[in-house]
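With one protein chain held back, the other chains of the complex are shown just where they sit.
Labels run A, B and C following the written order; every chain starts at residue 1.
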């Protein structure tokens, strides 16, 4: 309940779970799940089909595909190859719906290269095969065999470094270089720490205000850029306030239901959700504003996952 | 109470506060405070004088000086100069007790350069004036006027990168190059998020197991290195579990004392500290292990503070 | 003579010297020199006033100010402050001719952050006080006292990383954010290794094809961007072929004039400049294409000079 007031997640899957736990079907929202046992990859597709669904979910109409791969945070190279292949397939499907055999794409690596959990986007760009300038100068056969696409990339930086909204920079570059579509890579905030670095979300809706660690205000989507935007995101942080909220909610739930603490339960049951939320809010340190929670091995994990994503993209663009 | 079982802080000041809040004088521990109103710098000196005090405090016998400067996290250059001057004075006092006019010193920049809040030590080393090799080859007059000292520095990296305990590396270098003493710089974990990036702790006891973000096991002190070790640390993270603990403790305290929730209070008062701790522990997500909390602007802050510290050291070594 | 065919320098001063050495006054080109003995800073202003002058000089019509400060490559902090002040004065003069008291400026840090001698532009941006986003949201009084300007910055990367011409990116950003003018910072190629890291060139003409280490094709100037462009450059490399050319030219000159080698002189005097150039060209390794010469301590030097420049800009924008 508390989360209704304060939850912060960039994952459509987690938004959906909030309601699913109440066994409520959300009008205008479709859910599909599949699980690949051998490779331990769970795919969840959340389709927000109506504006009503969008309002409830707090996310725009569109398709959100989530790959959950528990071992993605680990160092197993073969496993990363499998996740990369899977990711590529989903991206190919999304791109095929929109694009011809020949197309040009701009990859935007959002986030702050200097802050480890926010460096996912810049790191992905570091490992991309950039081809636009070569094809423009020497023709497509200069790049290699196959159906090579025109790939360009930008690392726009964050507002504190540039003084500009990220969307201003990307929009300017899109207008000048006219790619057929944009793929935006960004670090996300999850609600649950167990999803950190184990989940990739692909959305055909672009990126929206407040996503990621930094302040990526103003949407980066078809409306603002004028071309379709596919967003690829990985949750690398949880808002500090979210983690505290969750734990306290657990405590209150325990107090309400515990046999031994029955007396407490009786009292707390007299309060409604909003009153409990107020109770909790008062107790959370104001110093937690602007704080995030992230694992200690975040550097290795972000590097590995960014490589998994850039490999998927490099493969996608040579087919 | 809960913290008795689980608290995690590298600041002697915070250890002391735990007891001070109970108005208990700790045997074998002395406390001095002073406040510079104009510059808003608070100095607290905690002297652990006996082994009994050390046991209670969970920190070795020695002197721990803490500078708290609320604006240290901000970008005011002049203010950083003042903090730097103040820091230098304390270091000079510590060094003077031990060293002659001419001495050699090894600075160890501990931590992981790749993980922003753990990069303090490496960043400090980046800005040091290194002189040992010049003085050894050309004599002290080659370096400049004044009483220049032989300064060397090492960034040993963390165990995940080297496969070695930090102390093994530093010890090897100390044996080979024989500095008169070592200054170890490290990022610390605080208990309270309000102290992050606003506090510098100087200790004449060296660095101890589990300090900082990484796994700096095995002490780096006079016992292990054979020469005195001054530690300079800045808290840049709070353990995720600590923040949750604190908030839940606040909730329980509120429940116990609240007029409106009197019923809950009555029930909880029936439980002792250990029982409450168990209650809370069960409710904290196991996924919080190995997670830390840090501010979003950690990159800028760590760079600024590391510069403040390196300037203090550069000044110290030319006097 | 040889250089007429192959010389490569981004410094107008060096272009001018080629002719000056022949005691020829260049039509349409004005030269002013001054020397500050105390601070050992030499200022040379080359004004290219006509298209004819531009053609001879191989540089567009405009004003090129060169600061030569022999100790700029060294670590003397006070000296860097003086150079920074001097640079600021010249920039202020250039800006004042064009801008009102209140203005907005975009700093473009050109070059490749990953290649040390080409990282000057990105490093300068790292140390700038960025204010545009703050002033836009909170008004100019949020930033501090004085006449703070709207400062934004971009590090566009190089074509191999982005697949786009630098000018395409900067142009897009200029159109979207509409700064009053642009300051472009770039590493330059000098003709003489003695100028490396000791010289700053300020030009009101923008940046032109082939400048710097990377492939910055397509001009970044008022014509392409639609707003005035001030260029600040520091030579950090010399083309490998240039250094070889120069040495061989010296050898030929020595052979022509040497008493002991008179016989050689007689023979070589029979050849005209073009024949000698062909002779030398054949002897230079084709492997030198795409090679540059740079000093071993380039990292420290580039960092220091980038700091000198960013300090000048930070000061300029608060007056």
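We take it that a residue touches a chain if its C-beta (ideal position, glycine included) is under 8 Å from a C-beta of that chain, and two chains touch if they have at least 3 such contacts.
Note that this is a predicted model, so its numbers are computed, not measured.
For the chain that does not appear, the touching partners among the shown chains are B, C.
Among B:130, B:227 or B:254, only B:130 touches the chain that is left out of the view.
Across B:147, B:162, B:289 or B:319, the single residue that touches the chain missing here is B:162.
Residue B:151 is the one among B:110, B:151, B:184 or B:248 that touches the chain missing from this view. With the whole complex as reference, residues 112, 114-116, 160, 192-194, 196, 213-214, 240, 243-244, 246-248, 250-252, 254-255, 261-264, 266-268, 279-280, 282-285, 287-288, 290-300 of subunit C touch the missing chain. Against the chain not shown here, subunit B presents residues 125, 130-134, 150-157, 159-165, 168-169, 171-177.
Going forward, only the chains that are shown with their structure count from here on.
As a whole-number value, the distance joining the C-alpha centres of subunit A and subunit C reads 42 Å. Subunit A and subunit B have Cα centroids separated by 35 Å.
Along subunit C, no residue makes contact with two or more other chains.
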